[in-house]
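Removed: one protein chain of the complex. Kept in place: all other protein chains.
The chains carry the letters A and B, assigned in the order they are written, with residues numbered from 1 in each.
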Amino acid sequence: MGTTLSGLLTIATVVLVLAVAHVPLGDAMARVFTGERHLRVESAVYRLCGVSPSSEQRWSTYALSVAGFSAVSIVGLFALIRFQGSLPLARGAAMDTDTAVNTAVSFATNTNWQSYVGEVGASPVVQTLGLAVQNFVSAAVGLAIAVALIRGLTRNASTTLGNFWVDLTRSVVRILLPLAAIGAIVLLAGGVVQDLTAPEVVHGLSGVDQTVQSGLIASQEAIKELGTNGGGYLNANSAHPLENPNAVTNLVQVVLMLVIPFSLPRTYGVLVGDRRQGQAVLAFMATLWVAMLAVITWAETAAATGPLGAMEGKEVRFGVWGSTLFAHTTTATSTGAVNSLHESYSPLGGGGVLFNMMLGEVSPGGVGAGLYGALVVAILAVFVAGLMVGRTPEIVGKTVGRREITLVALVTVTTPALVLLGTGAALALGTARAGLLGTGPHGLTEMLYAFTSASNNNGSAFAGLTADQPYLNLTLAACMLLGRFVPILLILALAGSLAAQRRRPATDGAMPTHTPLFAGLMVGVAVLVTGLTFLPVLALGPLAEALS
Amino acid sequence: MNQLVALGTASFPDAVRKLNPQHLFRSPVMFVVWVGAVLSTVLAVLHPSVFAISVAVWLWLTVLFAGLAEAVAEGRGKAQADTLRRTRTTTTARRLLADGAVEQVAGADLRLDDRVVVEAGELIPGDGDVVEGMATVDESAITGESAPVVREAGGDRCAVTGGTTVLSDRIVVRITARPGETFIDRMIALVEGAARQKTPNEIALGVLLTVLTIIFLLAVATIPPFAGFTGDGPSVIVLVALLVCLIPTTIGALLSAIGIAGMDRLVQRNVLAMSGRAVEAAGDVSTLLLDKTGTITLGNRQASEIVPVGGAHATDVNRLAFLSSLADETPEGRSIVEWTRTQLGEYVVTPEGSTSVPFTAHTRMSGVDLADGTQVRKGAASAVRRWVADSGGTPSADLTEVVDGISAAGGTPLVVAVRDADGAGRTVGVIHLKDVVKPGMVERFAELRRMGIRTVMITGDNPLTAKAIAAEAGVDDYLAEATPEDKMRLIREEQSGGRLVAMTGDGTNDAPALAQADVGVAMNTGTSAAKEAGNMVDLDSDPTKLIDIVAIGKQLLITRGALTTFSIANDLAKYFAIIPAMFVGLYPGLDSLNVMRLGSPESAMLSAVIFNALIIVALIPLALRGVRYRPLRADQMLARNLLIYGAGGVVAPFIGIKLIDLLVSLLPGL
């Protein structure tokens, strides 16, 4: 079998699995967030936390809960990292203060940018009790925000959006935990390590010693992908054979990254009472996913005809196709795990994964974040083009007025502002520039990639950049923090504003938001807004590199 | 088009005045252009070059063109306002004092509730209600309609407007508006745009345009550090040119002109919108409440059938009905003549020596006395019955049954009776007058349904009649035996379901409903209360116009959306012109992005700037006229407009910039 056919069949397998899985999973998630009953374990959680699951929160209270929980997460994780030396299983792991700040913010914002080296920076205690826990809860926060926005669209003249603690708990207990457990056991069977003994030093046959790493990797690996987190237990992340041993685990990881983001449109459709609405969002996400996969795969397979076969920074077991599928998926989902080195990609391949993140992580984006990002695109599309049907723009019966478009526009401007200002400032500053591995346009892309990844909460890197320095650690942490919570705050305000409106009945006069045309319009808006914002810098980075 | 050019020339001084930055603060987009123009002028002075000077000039032209668009839009209103103002000459009024005496006062000194006497040939000094008498009034000053209208005390035709002329009789008017706040004053303010406030959607769009401007500001402002990382960055004037090309100047320049023109289109159709908000709401309306009479049906009923009673022969009945209506000039009467004439065919006799008996409120009958003494009458059943009884006759036995049957079917029965010179009166037949649905209404309602608008017919008829007419007209629903409270309840019900409701009304008892409706169109013939409650006034008092108003509201929104889409789509081509030109010195490979193969970097950038300025001028007619609106389903409309303004917006500038570049390349020094 030829490599191309094998690659296409692999992609087809992913598509098939998702096509089958997104329906029951999407329906199940819709039930999770509408069910009246609490599981016994959930009731116990609420009791222990002293929260009343029956209280409904206004958007502002909901936002305060998110803020309070995330603040505690960041501080708690920071403390755990700083005190890891005094805790069991320390094994000499340590991080500087700025690195610890960066890491704590990174994992609490679902970014999982890693300034540290997994093997030496984080002890098993930090990995399992700190990082892996954030992998669960930060993804759950994303789901909660998405559900709050959906409630904003579906509720009629309501002042409340649900209860954050309930949404968070249910996301973890009913969605993430069961799926992660299944994923972990499959990965474990495939060869991913799950062990707490100390790393073993092996005396090799040819006389060279080698450390075989250990850790509770399989359990963390599953949620790393499922929660679109991406922070590797080990430095090489999913390129490391102990994290991602073969083509099957690679496929499983790709599916884990995509399965929740691609199922959420279905959840959305079910909850708004019109599945076609969800299908349009799904079509939007899928179109971008397929198109960008084609671009990146094309760029890398073209590069593979050269003498180096595009194999620098890629593993033999994955080859070019298995690498690009993963690289594309990880950047399209805000995961940021890598099974190959993005910086070693061809200019257009690397530019492609960069563009994936610039799109705002909507193809299909992170857990929850992808859906609310896509709905922001939908509202933007509705507003501009909706006028062209001669009505005040509306989406699923809710009017997009001044307040709504203001919030949506601010969401749209937040990450580009962080990316452009962050990159510009870092390039102007000697200390940050000194961390670059690349030179010329490639160096520009390297820095741009870092700030794009952080601001969009992706976490992957052009890893040649020496980011473990105070300036970059702190500015990138700021980008992650603002890139995550400014949009979340605005989205919750938007949800509150939408919930307060009366829902207008669907009529033929309203702009249809369930048609292929609308999905195409969303694609156009997303690509145009991203393109117009970033074309100058893309021209100076990847395009200049590709065309010279 | 010539008219537009003339207007444009006339508006030029106003456009120049709008270069004042104070005026531009209202539009952040154009303010950025203004700042860019100032900056590039300074730079062009400091380091003169053909390129720098050209850019500066064209940036100023961009600001100027934006001002021009607004000035032209306002200019059309101004012309109209001047016409109105001419009618508002200073008047003197004859104020009625408590003791019945009359004193002369200046029109401007009138107070609320003053009573003034107006006689034939005099100008009505202010808005008010007729409280005594009846008169014909020439309202052409405000409606343009030369046919006089009747205004009388009491009822729904009591309102008079200041500035109109009484043609006959004498009336006493109670003043209901302070001087300076009269209808004409408000009208002048409206058409001049003085009272114009930004509408909700316009504000929302403004927010989006501002944020887009911020994004592009960031994208352009960060170019120097990016480019500086590997070499020399572009000059400031180039960055200014890029920024101005990227920010949505097209829609930014035309936005207020579109709004003004939308109001203007209503004024041209003799509808006064009291706020831009109402025009926008009209586009959103999803339920139309339409009065049956005059809107859905012709104002008058028409003969559709004549049922003989008492064994009379059909031809005889037809002939008698014909005779009784011959002198009847009411539309009903004419329709009876017409109908019977077709029934009788050639057998029509116009009798000689007959005397027509006109309808009076007292007899409630009309007819004819023939030369031989025969009397023919037709009228309401009760009146004719009495006439027959008075003459010693008895109404035929089957009369009641026939009359009730016609009523039940939604018609109006007119009984025809005859009395020979010496005999007793007898009833011979019943004319079935029927409501006739206006031609084209069925199609109109189908069209509205496709647009997602529900139509509800409001009528005082009984449910049975209403149902029959509703079915015939093809409305979606009806409200029979409607009281003002019923109307109000219906509006609230629709609104609680999230629908926007539009209605027309003229009576005082319509006022609450007009106020409650999202779009309330008061008829100019209506009472002051109704006109005060509604947010639009139709000077022609044509309730059918509600449908046009909805179309105008939609057209306003469509125009805004189309030009926004066009404006943003334009950016793609501008990028392809400017980016390669800007960076080709740094990375020669980027020349392959120069897909238009533009002459030189300078000519490419200048062409984009010129295109950006000229497209504003090119689109002024569209902004004023509005995008052509066809009642289509929303998805069809979206597909169509996306193709024209989205895809067109991508393609047009590629062609335009290339053509301009061919010319600009000829400039020496570029």
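In this section, a contact is a pair of C-beta atoms (placed from the backbone, for glycine too) under 8 Å apart; a residue touches a chain by one contact, two chains touch by 3 or more.
Keep in mind that, in the parts below, contacts and distances are computed from a predicted model.
Q: Out of "Acyl-CoA dehydrogenase", "Tryptophan synthase beta chain", "tRNA N6-adenosine threonylcarbamoyltransferase" or "Potassium-transporting ATPase KdpC subunit", which one is the UniProt protein name for the chain not included here?
A: "Potassium-transporting ATPase KdpC subunit"
Q: Among A:15, A:28, A:64 or A:87, which one touches the chain that has been omitted from the display?
A: Here the residue in touch with the unshown chain is A:64.
Q: Which one, A:22, A:266 or A:314, makes contact with the chain that was left out?
A: Candidates A:22, A:266 or A:314; residue touching the omitted chain: A:314.
Q: Check each of A:81, A:166 or A:375 against the chain that is not shown and name the one that touches it.
A: A:166
Q: Of the residues A:122, A:218 or A:259, I need the one that contacts the missing chain.
A: A:218
Operating definition for what follows: only the chains that are shown with their structure count from here on.
Q: Mind checking the centre-to-centre distance between subunit A and subunit B? Centres are C-alpha means, answer in whole Å.
A: The separation of the two C-alpha centroids amounts to 51 Å.
Q: Would you tell me which residues of subunit A are touching subunit B in their complex?
A: Residues 383-392, 397, 400-402, 404-406, 409-410, 412-413, 416-417, 420-421, 423-425, 427-428, 433, 440-441, 443-444, 502-505, 507-512, 515, 517-518, 521, 524, 528-529, 531-537, 539-541, 543-544, 546-548.
Q: Which positions of subunit B touch subunit A when the two form their complex?
A: On the subunit B side, the touching residues are 200-201, 203-205, 207-208, 210-212, 214-216, 218-223, 225-230, 242, 246, 280, 283-284, 286, 449-454, 496-499, 553-555, 557-558, 560-562, 564-565, 568-569, 571-572, 575, 579-580, 582-583, 586-590, 592-593, 629, 633-635, 637-639, 641-642, 645-646.
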